[in-house]
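A short worksheet on the structure shown next.
A single protein chain has been omitted; all remaining protein chains appear in their positions.
Let's look at chain A:
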Amino acid sequence: MLDAEDFDEFYRSTRVRVSAYVYALTGDLTEAQDATQDAYARAWERWAKVRTYDSPEAWVRTVARRLATNRWRKALSRAVAHRRHGLVESVPGPTENVVAITAALRQIVEPQRVAIVLHYLMGLTIAQVARETGVPEGTVKARLSRGRAALSGLLSIDVKEPDHA
């Protein structure tokens, strides 16, 4: 079944990035895992179309983010996690470093956070971030600049200025 093989490969090769994206935005690894898997299930539900997109991963990423930022859904997923034995073991505890990073990310405003995570963690270009977030490239650059400055302060580090700054 070629479609299934195709999807399975897509899922295996992108799920870590997608969940890292959600984790970076929410600071909740369990939620990131759950929203990511849910988003891929939705992708399979309409795989015939999603697979034809320029970036199926962007589609899944958007869905996962949306699912994860639904406040009520988050509350539910926690309840589900309690009922579902084994989930706790499947999500490792964060390191001190990771806790500091996610805490810092959550303190910057969401548009900046999204831009930072898409560009620096997902490796999207400025143009790709602009396309995915629906804003001009100049806006993305401004968000990156402000977000970078904010993170530098929050993490007490000096980060290297990129060429596009």
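The rule is simple: contacts are C-beta pairs under 8 Å (C-beta built on N, C-alpha and C of every residue); 3 or more make two chains touch, one makes a residue touch a chain; residues count from 1.
Methods note: contacts and distances are computed from a predicted model.
Asks: So one subunit is absent here. Using its UniProt record, which name fits best from "Sarcosine oxidase subunit alpha", "HTH lysR-type domain-containing protein", "Amino acid ABC transporter permease" or "PknH-like extracellular domain-containing protein"?
Replies: The record names the chain that does not appear here as "PknH-like extracellular domain-containing protein".
Asks: Tell me which stretches of chain A touch the chain missing from the display.
Replies: Spelled out for chain A, the touching residues are 4, 7-8, 11-12, 15-17, 19-20, 23-24, 29, 32-33, 36-38, 40-47, 49, 53-54, 58-59, 62-63, 66-67, 70-73, 75-77, 80, 83-84, 89-92, 94-95, 97-98, 101-102, 110-111, 116-117, 120-121, 123, 130-135, 139, 148, 151, 155, 157-160, 162.
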